[in-house]
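With one protein chain withheld, the remaining protein chains of the complex are depicted in position.
Chain IDs A, B, C, D, E, F, G, H, I, J and K follow the sequence of writing; residue 1 opens each chain.
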Amino acid sequence: MYVVKSPLPDHDLKTVSEALHGALVDLVDLSLVAKQIHWNVVGPRFRSIHLQLDEVVDSARTHSDTVAERASALGVPPDGRAATVASGSGIGTAPAGWVKDTDAVRTMVDALGAVITRMRERVEATGEADPVSQDILIGITADLEKHHWMFQAENA
Amino acid sequence: MYVVKSPLPDHDLKTVSEALHGALVDLVDLSLVAKQIHWNVVGPRFRSIHLQLDEVVDSARTHSDTVAERASALGVPPDGRAATVASGSGIGTAPAGWVKDTDAVRTMVDALGAVITRMRERVEATGEADPVSQDILIGITADLEKHHWMFQAENA
Amino acid sequence: MYVVKSPLPDHDLKTVSEALHGALVDLVDLSLVAKQIHWNVVGPRFRSIHLQLDEVVDSARTHSDTVAERASALGVPPDGRAATVASGSGIGTAPAGWVKDTDAVRTMVDALGAVITRMRERVEATGEADPVSQDILIGITADLEKHHWMFQAENA
Amino acid sequence: MYVVKSPLPDHDLKTVSEALHGALVDLVDLSLVAKQIHWNVVGPRFRSIHLQLDEVVDSARTHSDTVAERASALGVPPDGRAATVASGSGIGTAPAGWVKDTDAVRTMVDALGAVITRMRERVEATGEADPVSQDILIGITADLEKHHWMFQAENA
Amino acid sequence: MYVVKSPLPDHDLKTVSEALHGALVDLVDLSLVAKQIHWNVVGPRFRSIHLQLDEVVDSARTHSDTVAERASALGVPPDGRAATVASGSGIGTAPAGWVKDTDAVRTMVDALGAVITRMRERVEATGEADPVSQDILIGITADLEKHHWMFQAENA
Amino acid sequence: MYVVKSPLPDHDLKTVSEALHGALVDLVDLSLVAKQIHWNVVGPRFRSIHLQLDEVVDSARTHSDTVAERASALGVPPDGRAATVASGSGIGTAPAGWVKDTDAVRTMVDALGAVITRMRERVEATGEADPVSQDILIGITADLEKHHWMFQAENA
Amino acid sequence: MYVVKSPLPDHDLKTVSEALHGALVDLVDLSLVAKQIHWNVVGPRFRSIHLQLDEVVDSARTHSDTVAERASALGVPPDGRAATVASGSGIGTAPAGWVKDTDAVRTMVDALGAVITRMRERVEATGEADPVSQDILIGITADLEKHHWMFQAENA
Amino acid sequence: MYVVKSPLPDHDLKTVSEALHGALVDLVDLSLVAKQIHWNVVGPRFRSIHLQLDEVVDSARTHSDTVAERASALGVPPDGRAATVASGSGIGTAPAGWVKDTDAVRTMVDALGAVITRMRERVEATGEADPVSQDILIGITADLEKHHWMFQAENA
Amino acid sequence: MYVVKSPLPDHDLKTVSEALHGALVDLVDLSLVAKQIHWNVVGPRFRSIHLQLDEVVDSARTHSDTVAERASALGVPPDGRAATVASGSGIGTAPAGWVKDTDAVRTMVDALGAVITRMRERVEATGEADPVSQDILIGITADLEKHHWMFQAENA
Amino acid sequence: MYVVKSPLPDHDLKTVSEALHGALVDLVDLSLVAKQIHWNVVGPRFRSIHLQLDEVVDSARTHSDTVAERASALGVPPDGRAATVASGSGIGTAPAGWVKDTDAVRTMVDALGAVITRMRERVEATGEADPVSQDILIGITADLEKHHWMFQAENA
Amino acid sequence: MYVVKSPLPDHDLKTVSEALHGALVDLVDLSLVAKQIHWNVVGPRFRSIHLQLDEVVDSARTHSDTVAERASALGVPPDGRAATVASGSGIGTAPAGWVKDTDAVRTMVDALGAVITRMRERVEATGEADPVSQDILIGITADLEKHHWMFQAENA
Partner (left out) sequence: MYVVKSPLPDHDLKTVSEALHGALVDLVDLSLVAKQIHWNVVGPRFRSIHLQLDEVVDSARTHSDTVAERASALGVPPDGRAATVASGSGIGTAPAGWVKDTDAVRTMVDALGAVITRMRERVEATGEADPVSQDILIGITADLEKHHWMFQAENA
């Protein structure tokens, strides 16, 4: 028996639900990694990167909320608990301790790159099954790619 | 060699640094647990608890930022990564899947109670070593105890 | 002779125009039904549902305006008059008089469910003919399904 | 048995309740008619009238809410459903399709004039029975007569 | 000799002054009672009622200020001191200690009901003597009756 | 032939039209007198009175606009030109040149007193003819009497 | 003996004081004339001109305040009373009664033109005597010429 | 059995609870006394003191809410009812009727002085028992002493 | 070697890059053309069209920024320099000198029509290559078609 | 025949009109050049310069609007079309493609320097002919010189 | 070698640079003196003067920033350090300790008078050398003379 009745047939629901679950875990971790570096970055570009990272945190928090509530709306209970995030994220472990500003930028280029690759696969996977969820994932991908460009530009 | 020079002598720094690290981990986890239930709560009181939990999330996020930046200001690099939180939090694991509203309230009463007990120990531990850090922990405890009262009142 | 020249060929315009007309009628009625229950709901959850319904009203009014102006932009004069809405809406008649809060929630679950089913058909119907209109309908569907989840969650 | 106990004796309540019901139906219809023309007006004065009509819509929505909640406060469940509005409104049917700007102004002069005449009768009818409701109806009439002047001035 | 010269003749002033004094005492007490329950309510509807009561407090504070300054404007020094309120209020004593949410609603229905009955008598008493003061009392009554409906609706 | 058709019969219109015309002239003059003293007041209480007078100016400007647009709404073209105001105002000529603060307060007590007396006569005159206009004049009188009290209180 | 000591020698003060007095009278009258037409304009462009005139009123009120307070700052008590304005303004008498929209535009073109001509003479007259006052008059002229252009453009 | 479980042991709770109860009663009375004088003050400094008193009212209301909710958070139901305030306040009875401005200032110096003395005793009493409550009382004392200075400065 | 690494393979990148470049040039030119007419329009509808054109300018500026930053995010440096715009825009040359209001509307209908036709081709061209870019172009097209309708409606 | 009558004699008008035309072209180009580099800058200072350039864009857009509307107010139709800007700007062609941050700063130092030199000539040229236009050009020059300093400071 | 290249030739630069340096020192001192009296004023007019002084502080801070950044923009490094201000200010030493309100007003009349005299000399000195800097100094003088009038008016 269900609590929230899905507007999707079972097969499609399975596809979309996996995509949303993966996106949720990646986005929660992205918010934690960006905060970690926000606190630990040092070097001449400290202030600039410190502020830029809070914009990534805001994006990641907003998008994770959208994705989790989309799962609920499809009748699938979302899971964004610490242990789930720690084991399931597509982002490599962020370094411990102070991080030089150049390393901070490189870490973010990698983290965003890893999430974007997986988001594009999810966009592709969901188009048939649920154009509504796909549209949400497309919007998030556009935003992440914008952040990605900015850190790459700083890396040049 | 240090990056940020601490205003505290080594012994006091150790005491304060442990208190701040513990607080950071608890508060990040509190924000994740409250969001998890925000997404999964069901039952007649859904809307009320859904909104109330976002106020806990806001508090926990703000306080974790304050605590982490206080550690940085004392020369101690903070650690709020997913794995650190998953293993070090003082809050028990939140349930997976949909949560009935009455269970949601009880889970929050327990989670807040666990964090508050540890925060009061940290307030006691840091008074001698650093009244500045203690004052921050006191302010956070007051706010958590207010949230705790509200969930207990709903539980009555 | 036309007043506003459509960017679409005749055949596509017919398809899209029917979808937009149907959506307009459903959304205007949704706003009237939600207001009706907003005024008449009684029971212990009165305040919570009273407020929640005004959020549905806001959504429905905004979306109906978007849909009607989209029709105008395609050269099709929209029709959202009371009689058109009374006869063409996909939502069943709302009950007269005071409504117990549990009945209010159930009425909204049904009303939103009926509109969503028709919106998903319109999303499917318009993809070929006009991706611009389809994108608008997708966005509205996402929002309605979020409201639908919330009332179902309260129903659990 | 009653849900909300009226502060008025039965006879007065009947008088006031009829006045409020009539006002509610007229005001909901006024909001629908003004939106209909907002979407369909064409001609050199399009933009000016398009914007002016949204101010009428805002007034009519706010006033219909006030009147309906006043009925509830008196213990009378309000009825603003599409079919009730379609059959009970004092405003003549608005034209279908594009409307020339001069016709749009004339339609609004007529619609507002019809509602104002009935509102003045309600003001007169309720003075004895309930000065509180009368005061609300007086305030609405003042606002409608201001809109009426503006469309008449444009008509000159 | 007077400080502020009244625009009313002595006889009318006496009537109006009694009405305003009574209204002031009732409204100050209403703000204290609503705050008392705001702090002491417990039960599953805690949050909803806690918030709703602060809206009553805001209304009562605003209205008591309006009424007191109206008295001053008529040359009558207002009296809203604790002892005057404690002895002169038309509201029964609020319960001490924690209040179950259902009892909280009932207490507010009674308190608002008591004030409204007296306000309607004041509206009737002042019409001849001073239509300006009467208009102020009418506006306050409308607002109190709206709050009264909402608590009754929750009581249903 | 008319431009704006009045909702009132001729006889009532004449009564109301005279009341509104008188009110308009008084209120425009009140705004000019208050500004004049705002610029010319001197003495230890300069700043306090300078600021207080701008609140009278704001009130008088807002009320004059309301009254003039009410006349228009009744089909009577309003007249607020300098010469009309100079010859028709009920306020005595304000003094030229610097004004001591105590004199400034006394001037305002007199000016407001003169306008209030005439406004109360207008309230009385219009009740039968047009309760809508009367309600507007009542609201303005309440506000003027509040300003009057404040200047009298300063005069004590 | 003076109240406010002027930073200017007597001869310069006389020049500047005349310029500021003339500007004050013109600007107060401009605000009254623009309001008069704001209330009385009729015709198809009613709404557009009605709104545009309130922007002129705002400008004229702000500028008259600046000019009057500049006179005070130079030790010259300003005079903006109704009779002074009625007799000293450089603007011709505005028409009484309803004004057709085309006439309204023409009236404003003439009124602004008359004030601008005099303002340019004042700019020229004050440059030597007081560059601070001249700078204020230059800024006002720029703004009036912008309003003048807009009404001329509508007149084309 | 308890409703809200206190984080404090019984002995400490008794100490803190008395301090908070006393503070609540004093602060509610301070808000009533300040409003009373806000309405009744007369004399040349009327406006200045009238405004200043509303800042005291705002402070007192905010602080009383903080203190009452702190009591609730410690498991102690707060009591701020009119009769409790009338009998338990540390502030002497405010005078009835109009108050000359110099007397108004003196009354506030005394009232604030009386509350501050008792607040400093509460700060001292609670330090051991509950540093969280003490920190709240310290913050309130700082604010009251700032208001106290301002009224004393006016008294000089 | 690249500065910003594209998430797209070379072939798709070429397609998308041409679409974005064309859109950028059209949108920058649209903002310049709309400003040109904003400054030069004359005639009775001056004010209405003057304001409407600034809304087109705002849209065009926002969209050109979105499109240019999307190109950067795909690793393609955007080109929106004056010479590039002058030679590459799809909009015909706007007329020099004053423009009658009817001509202004016609010019905008044509300019928007030309851009929309090209935008729809770009929507079609990019769907396969990059759904993220396509979604951005769809949103811009919807907004441009809304502006197009409004100018056509004024043309009727 | 003219559309907008100039307040200046022919000879002065020619001088001022050339100055304003030159300023308009330079300022529109400045906004395009700054946006171009805003999109294309790369290097460690990317974020800082990216944001700083948008402040230049805002300044340039606001000033170009002021200058163009000043021309209109003088009866001279402004010309800010792409081709006019491309051929008439005093700024050298901005580089195509990605721009290293140090080059970006140097480009802006040069561009602002070129515009400032010409603006100072225009200030000198217009003083006799029209102090109102001169005052506008002086204000713009002050703002551009502030931006110029900031880029030079970064260049040091 | 220079850091910021001045747009002025050496001789003019020397003149302007002295004027700006003098203005900076005076304005920083004005902000310190006004704050000093803001904290120390006592007497019946305490509140009014306390607030008025913060408006002087705001003006002085804003103007000192404008003047200092203008110096930087001309290539002259500004100097606003405490010792420079203490030795170079044109304002006499403010009194230590509590200041009676009448003395406070007199002190500000003198301080503002001293700065204004020097500002007018700077306005005169810079007109030839740099009309842009002169325009800034003129604007500041206007504002200071307005504050001067207000304190003189209070002194009357």
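Following the convention adopted for this analysis, a residue touches a chain if its C-beta (ideal position, glycine included) is under 8 Å from a C-beta of that chain, and two chains touch if they have at least 3 such contacts.
All values derive from a computational prediction rather than experimental measurement.
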**Complete:** Interface residues of chain B toward the undisplayed chain are 3-5, 7, 69-70, 72-75, 131-132, 135-136
**Fill in**
Touch rule applied to chain K and the missing chain gives residues 3-4, 28-29, 32-33, 35-36, 39-40, 42, 65, 68-69, 71-72, 77-83, 85-86, 89, 93-94, 96-98
**For chain H, residues in touch with the removed chain** = 113, 116-117, 120, 123, 127, 134-135, 138-139, 141-142, 145-146, 148-149, 152-153, 156
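Heads up, the rule we're going with is that only the chains that are shown with their structure count from here on.
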**Item:** Repeated interface matching D-E, over half of the contact pairs identical, chosen among E-H, A-J or A-I
**Value:** A-I
**Asked** If you average the Cα atoms of chain C and of chain D to get two centres, how far apart are those centres in Å?
**Response** 23
**Prompt:** Where the CA atoms of chain C average out and where those of chain K average out, how many Å apart are those spots?
**Reply:** 62
**In chain G, residues with contacts to at least two other chains** = 3-4, 42, 45, 48, 69, 72, 98, 135, 153, 156
